[in-house]
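Encoded as structure tokens, here's the structure I'll be asking about.
With one protein chain withheld, the remaining protein chains of the complex are depicted in position.
And then chain A:
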């Protein structure tokens, strides 16, 4: 019964209108287009169109390359989400301990977030390019045959590193905020009772950070699934072989490089279903275990 707050009937709609417009133009309309396109077979230029029902979906799901892409995506997302969150948490905890120049360190930590994914990819590519990379040379001196152009796991390592590095800043920011919300008194009481710093972290800090961690888990999964296209495009282009071809990259590759638009659209529809169910699952099951203090 909050009617009194908004006596005007139109005002609330007006206020959300910009957001609705953006959602419609950039989310709903393309989604409907993808659904339509996924039932069609079309040549590259769109000169001949034919309705094929679910044939595109059948084709995609029976394609071994698609199954491979699902595996690649799972490995990539889990590794990226894990490393970017674990490293960010470690850095946030360490940054809290710094007495002087806290602000300076924090600013430095947040910096990489301003870097565009493609640029982040290029940075890592330059550092680890087998022929002119600054950091590839010491690797070779250590006796490691560093060749991400041909070695699939090395290529995966490189894209995971670039993708995690870029996301650490964002996670760091949230962890720092989360850490500040933890009551000092709890930590001090535990210290007086004789709990060491590791114990204090695992029994007090970590559980109390759970809401932050959960939020970041959702954000990072979505990031790894969708926002890493630029990095993969710049660093490996999905190769070598198909070893870093994630689902999103395959949508691009089949649609825009190989010009098989129907199948590409079918893949993005499947992706849409995956994301919806993943988010629903996370909120339904994982959230139950989160303690909101």
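What we mean here is this: a residue touches a chain if its C-beta (ideal position, glycine included) is under 8 Å from a C-beta of that chain, and two chains touch if they have at least 3 such contacts; residues count from 1.
We adopt the following convention: contacts and distances are computed from a predicted model.
Colleague: UniProt names the one chain left off this complex as which of "SGNH/GDSL hydrolase family protein", "Aldose 1-epimerase", "BNR repeat-like domain-containing protein" or "sn-glycerol-3-phosphate-binding periplasmic protein UgpB"?
Modeller: Hidden chain identified via UniProt as "sn-glycerol-3-phosphate-binding periplasmic protein UgpB".
Colleague: Out of A:13, A:202, A:256 or A:281, point to the residue that touches the absent chain in the complete complex.
Modeller: Touches the omitted chain: A:256.
Colleague: With the full complex in mind, choose from A:46, A:143 or A:196 the residue touching the hidden chain.
Modeller: Of the candidates A:46, A:143 or A:196, A:46 is in touch with the missing chain.
Colleague: Contact with the hidden chain only, please: which chain A residues?
Modeller: Output for chain A: 41, 43-47, 131-132, 147, 149-152, 237, 239-242, 253, 256-260.
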